[in-house]
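Report on the structure given below.
Note that one protein chain of the assembly has been removed; the remaining protein chains are unaltered in position.
In order of appearance the chains are A and B, and numbering begins at 1 in each one.
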Amino acid sequence: MAAFRSRVGGLAYGGDYNPEQWDPAVWCEDVRLMREAGVNVVSLGVFAWASLEPEPGTYEFGWLDEVMDLLHGNGIAVNLATPTAAPPVWLTQLHPEVFPIMADGEPFGFGSRLHYDPSSPIYRRYAAAITTKLAERYSYHPALAMWHISNEYGPTAYNPASSVAFREWLRRRYGSLDALNEAWTTRFWGQVYTSWEQIEVPNIPRSWSNPARRLDFKRFTSDALLECFVAERDIVRSFRDDIPVMTNFMRFYRHADYWRWAPEEDAVALDIYPDPADPTSHISAAFQYDLFRSLKGGQPWMLMEQAASAVSQWKLNVVKEPGRMRLGSLQALSRGADSVMFFQWRASRGGQERFHSAMLPHSGPSSRTFREVTDLGRELRLLSGVAGTSMRADVAMLFDWNGWWGLEETYGLPRNDFSYADTVMRHYTPLWREHVPVDVVSTGGDLSPYKVLIVPNAYLIDDVGVATIHAFALAGGTVIMSFFSGVVDSCNRVRPDGYPGAFRELVGARIDEYWPARPSETFIVEFTDGRTTTASWWREDLHLETGKPLAVYHDGLLAGRAAVVENGFGSGRVIYFATLLEESAFGGVLVDTVRMAGVRSPFTEVPSHVECTIRGDKYLFLLNHSANSTTVPLPFSGTDLQTGTQVTKEITLVPLGSAVIERA
Amino acid sequence: MAAFRSRVGGLAYGGDYNPEQWDPAVWCEDVRLMREAGVNVVSLGVFAWASLEPEPGTYEFGWLDEVMDLLHGNGIAVNLATPTAAPPVWLTQLHPEVFPIMADGEPFGFGSRLHYDPSSPIYRRYAAAITTKLAERYSYHPALAMWHISNEYGPTAYNPASSVAFREWLRRRYGSLDALNEAWTTRFWGQVYTSWEQIEVPNIPRSWSNPARRLDFKRFTSDALLECFVAERDIVRSFRDDIPVMTNFMRFYRHADYWRWAPEEDAVALDIYPDPADPTSHISAAFQYDLFRSLKGGQPWMLMEQAASAVSQWKLNVVKEPGRMRLGSLQALSRGADSVMFFQWRASRGGQERFHSAMLPHSGPSSRTFREVTDLGRELRLLSGVAGTSMRADVAMLFDWNGWWGLEETYGLPRNDFSYADTVMRHYTPLWREHVPVDVVSTGGDLSPYKVLIVPNAYLIDDVGVATIHAFALAGGTVIMSFFSGVVDSCNRVRPDGYPGAFRELVGARIDEYWPARPSETFIVEFTDGRTTTASWWREDLHLETGKPLAVYHDGLLAGRAAVVENGFGSGRVIYFATLLEESAFGGVLVDTVRMAGVRSPFTEVPSHVECTIRGDKYLFLLNHSANSTTVPLPFSGTDLQTGTQVTKEITLVPLGSAVIERA
Partner (left out) sequence: MAAFRSRVGGLAYGGDYNPEQWDPAVWCEDVRLMREAGVNVVSLGVFAWASLEPEPGTYEFGWLDEVMDLLHGNGIAVNLATPTAAPPVWLTQLHPEVFPIMADGEPFGFGSRLHYDPSSPIYRRYAAAITTKLAERYSYHPALAMWHISNEYGPTAYNPASSVAFREWLRRRYGSLDALNEAWTTRFWGQVYTSWEQIEVPNIPRSWSNPARRLDFKRFTSDALLECFVAERDIVRSFRDDIPVMTNFMRFYRHADYWRWAPEEDAVALDIYPDPADPTSHISAAFQYDLFRSLKGGQPWMLMEQAASAVSQWKLNVVKEPGRMRLGSLQALSRGADSVMFFQWRASRGGQERFHSAMLPHSGPSSRTFREVTDLGRELRLLSGVAGTSMRADVAMLFDWNGWWGLEETYGLPRNDFSYADTVMRHYTPLWREHVPVDVVSTGGDLSPYKVLIVPNAYLIDDVGVATIHAFALAGGTVIMSFFSGVVDSCNRVRPDGYPGAFRELVGARIDEYWPARPSETFIVEFTDGRTTTASWWREDLHLETGKPLAVYHDGLLAGRAAVVENGFGSGRVIYFATLLEESAFGGVLVDTVRMAGVRSPFTEVPSHVECTIRGDKYLFLLNHSANSTTVPLPFSGTDLQTGTQVTKEITLVPLGSAVIERA
């Protein structure tokens, strides 16, 4: 990646480029305007399979040669895509069994994208062939700077071929049918399997079905997609191994366990479309950026796709008002990105995304959007020093796809409207508001750099995760955990000896029963210092053992019972929320706990709406998300890189304005 | 059943027991704790087919022998299940055509339960085989006390085999195609059938389809399931005919006509899960209990499944707070049950219902739930005299599956949002609040014991029902009937000569047209004594003939027209509601009418929230459904069976408290 960085001169700037949609005459204008906009890299050929291999085994590389040469001649590097996200129509005509069967039993059909069963050997064979051809031809093309494997891996398929692959996956996981039957608790409702061939992917039944089977199917689907990625990656690496290889991930994407994917890539890349109509979308974006920085242990990541203005996939697609695109781009940089890229360079005239905004929109180079794109390109060159720098945090947040699936993909919980994204954001937001940096960790992650670990609703957690958390607390770490955690093992089986199975000692309490609240039911909760707040949604009939109450219910059938627990564990401290506290009270406890753990922020005087981060101990980003001018104090003096001026005590940010200050 | 009662020493207490989910080591603890809890009967093997016949024709009865012996050795009787609700995976692997095809044309698949087409000859053959094996082996086992045939019969299937069976069923019902075409009004939209093979089950079309065909399909489906039951019942009876045989029914279950099922069983049994989050769920439970008592003519029935605390099948599953499980259990007894049983004995670690509460929950013997279970077991022994006693009522309520299907399963009514359960509960609730006992009757039931018959929205009613109601009124009975009754015959054809076809003379009025009301439209209704109330949802352009107005519309286009009609018919009296009166006004008229018919209650001084019933003219049940202590007067002195003390004038009930008083 260092080579890539140096090649693009620091930060990558550009977008998806689909020249096959346009006359060659347009290509020259494209490249001219790219240069004007400061573009230094484009993602090329993402959906070009039909243009590259118009008939089986017949290739047309001429146009791509020409485009690669043209780009290279203009100093624009290429992130070359394998086009395998959109198999050509002839492939599905020859082999309709490649179409993914959907959960309703019908095939997906042709006319969109991602119309393949990732377990299909036929799909994989054709995908390998086109990948090989591309690698053969372009591995040493001077424009080539990175490989973009396929696109937004995603389909879940319920094909016969998926069942075959699922069985193989299960055989590898469990070894024996006895182990599988035990893991899936198949004695319940008499579902015992006596031969591997009896196991199908769980598209049906449509009624309440085995939760362990569904869970394994989620894992399998993620792994099947990952196998597709690895196969293509290995092909391109077999031709040349010094070109970085990645694929583009999505925001809060439930269907692929990115912790398993990230080690297979040279960099992680994110496509993100924060909704301008959602006034908190920049906070969840911040979390994604922290996650993506963490996926490869702090290494810079790539913002691979964002919109220059509105998207078109939602019912309502609001534009990014003037300034918002720039602010969002800097936000990604401020949390570890080394690129700002867009879908796409030039707005398409037709097709599904004809109203998805572009760097060069329908209204052309005189448009507001192109002006903002050009301004940003210029600005990024001033920030090139940021590239390659990393960040540090004292607080870690657990984010676990298995836990997510446990909460949302199987049924039969005390309440079945958990949202993992919501609970994560509920824990993240108070820290974001206080400018406290957060890293994200998996259940098997290294917690030694951190003072605090946050564990949001970890209903399903594997034994490794349990051990890691215990070890962290024993060694003096502070654990903040919320309700309904530690309940089941990685097979979705309730841990023995009562709730909260894995964490009884850690929390210092046993739970007799989970008491989800009725809709609109609220409870008064009283802290030990006499302050009161309200709670709702969830309670636990919790009986303290070594734990102490931080707050108790003031009313209701659980009056006097602990609502928030504090426990000492080893040298560590554990705070456990047994109910859903009202937001600001919850945030207060959380932030106090983090401070008590010794986490300090240099931004205590800065209002919440100005996001503050420091990259590489050197680059201070200040981002004003509000519609008001705001003056903020500075933790150090330095150079305002956008203006070149020196700043010392404070700086004033216009609405949606920002500053990047290099420490003196 | 008397033998069964005497065997369990009065009231049966226990639950579903699924030892195949646990190590044999756990069985001993189970039996020890069952004894501690007072359990005297368990339902065994409900989903054990896969454990009993792991391969086709290979049986493993060893574990069941052991469990039966263990239970018997500890004085616990067995309600042995045929395991046919959950065919093993090998059966569906060998014969995928056994899977029920759902209404959307796709098969149900494996991984849940009830995955069989009841019309499948293959399913029936395998079900008969395992039933035969069980009966051969256990008919004379000393633990055997009852047969539990299959479980919660339910699937609706649209298979080719269903169509074959449907045709046979239709041939038996109609004899000729001409009769069928006439019954189904097939000249409408040109649907005339000219050969039996043209008739398919009506999964498709998905658009508006023939209402008589849909109605017959509901009847057929209920009968097809009943044939499955009868076939298994006959097998076990062929081995030994002195063991009671039953299956477990469900609450407000629309898809099986229990009036046709009940005569085929030795006892009816109910699975019921009143939602603790619904503040009226105990009232609809009361109605179910009255229905189940009535299904076999007043004979005691079995509470076969309830939850010890929360269930897990809903989106939100609230716990039963302390005392509620006991109160609900006594409520079942108070309305004729001779058992209190649970799903299930020990909470499962995995599987779909891992969070369904159990007598022995995840938190074990020290849990609140197990404590309450044990207390209840002790208390039930004090109430054993109640077993076998019956009840009496002066008021009957018509409850008719055909009428239900007419209102809800076919389309094209003046309004298509009728809820039969809602209208039934609207009529039942005022009487429940006044402690008036109610029996439930079918259209062909014997009405001679009753003073009052209530007929809620009997849109579709067969000629037998019509004749029965007329005869009852002629002989002096009081009929309370609500709007949109008597409209169509049993083939869903509008009865000739104007509305309300069957009941014009009975009501003493003709109806020109049904006038459903607009949303939020209300009308003022004035009673003959000058009081006014409001009405909504429905009106009828009703023209009195022999009837007199009890109330008229005060405004709107029907001003002056009768809203409530009183008519003399023979020696009887008929009250007809032509609109939906506001709830309390409706209840007032209904209760007054019942009183005027000479129905007396000994509980006129008792507040509504204390439910009062008398079993066997001897056992007074008082159940306080409120959160407040309440003192109530007693109709007679006697012994408080829970405490052994004598009570005379009055008694005080704690919140959710109860008393059972044996008359002195």
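Going forward, a residue touches a chain if its C-beta (ideal position, glycine included) is under 8 Å from a C-beta of that chain, and two chains touch if they have at least 3 such contacts.
All values derive from a computational prediction rather than experimental measurement.
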Report task. Just name the one of B:Glu55, B:Glu168, B:Glu197 or B:Asp278 that touches the chain not displayed here. Result -> B:Glu197
Report task. Check the options B:Met325, B:Leu398 or B:Leu413 and report the residue that touches the missing chain. Result -> B:Leu413
Query raised in the report: Looking at the whole complex, which of B:Trp301, B:Tyr499, B:Phe569 or B:Phe603 touches the chain that is not displayed?
Result: B:Tyr499
Report task. Tell me which residue among A:Asn40, A:Asn79 or A:Asn317 touches the hidden chain in the full complex. Result -> A:Asn317
**Report entry** Given B:Cys491, B:Leu544 or B:Val591, the one touching the chain that is not displayed
**Finding:** B:Cys491
Query raised in the report: Residues on subunit A that touch the omitted chain in the whole complex?
Result: 18, 20-21, 47-51, 54-55, 83, 86, 88-90, 93, 102, 104, 106-115, 277, 309-310, 312-319, 321-322, 347-357, 361-364, 367-369
Report summary line: Had the left-out chain been drawn, it would touch subunit B at residues 104-105, 184-195, 197-198, 200, 202-213, 411-417, 488, 491-494, 496-499, 510-519, 541, 557
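Everything that follows uses one rule, which is that only the chains that are shown with their structure count from here on.
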Query raised in the report: Superposing the C-alpha atoms of subunit A on subunit B takes a rotation of how many degrees, nearest 5?
Result: 120
Query raised in the report: What whole-number Å value describes the gap between the mean CA coordinates of subunit A and subunit B?
Result: 49
